[in-house]
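What follows is chain A.
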Amino acid sequence: MILHTLNASPGSTAFDHCLAQVAADDGLLLMGNAVYAALANAPALARLRATGARLHVLEDDARTAGVTPQMSEDVLAIDFDAFVALSEQHARQVAWF
Partner candidate 1 sequence: MLGADAFDTEGFLRHLKDWSPAVAEQIASDEGIALDEAHWEIIYLLRDYYTEFDSSPAMRPLVKYCAAKLGADKGKSMYLLSLFPGSPARLGSKIAGLPKPENCL
Partner candidate 2 sequence: MNYALLVLAPPGSASRAALGFARAACARGHQLERVFFLDRGVENGMGTAVAPQGERDLPAQWAQLASEQGVELVLCISSAIRRGLLDATEAQRHEKVGPTVAPGFTIGGLGLLVETCTDCERLLTFGEGC
């Protein structure tokens, strides 16, 4: 089980490479410019769903970006305490940026 932290916009090669490596039992956290993939109508969201991984978004970044009001219900907004909890559950992290 790997925690993937994704901080690059949908359309970047970092975004694509991350998706290629996410397995169904991994955790995925969208942060920075990756939060736009959490928009309910974003084509990138369908690709995220297809990984089967639990989807999270860093709440502060989503609110800053204006994504929160239009965010998909499939994505769980989390604070830093929950981010740390995710890191406790996953022995390794890969940062994609």
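Candidate entries met the following condition: all candidates are chains of the complex that A comes from, given by their letters.
To be clear about the criterion, a residue touches a chain if its C-beta (ideal position, glycine included) is under 8 Å from a C-beta of that chain, and two chains touch if they have at least 3 such contacts; residues count from 1.
Since the structure is predicted, the reported quantities are computational estimates derived from the model, not experimental observations.
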Would you mind flagging which of 1 or 2 touches chain A in the complex? 2
Of all residues in chain A, those that touch candidate 2 in their complex: 5, 7-9, 12, 14, 31-34, 58, 60-61, 64, 79-81, 83-85, 87-88, 91, 93, 95-97
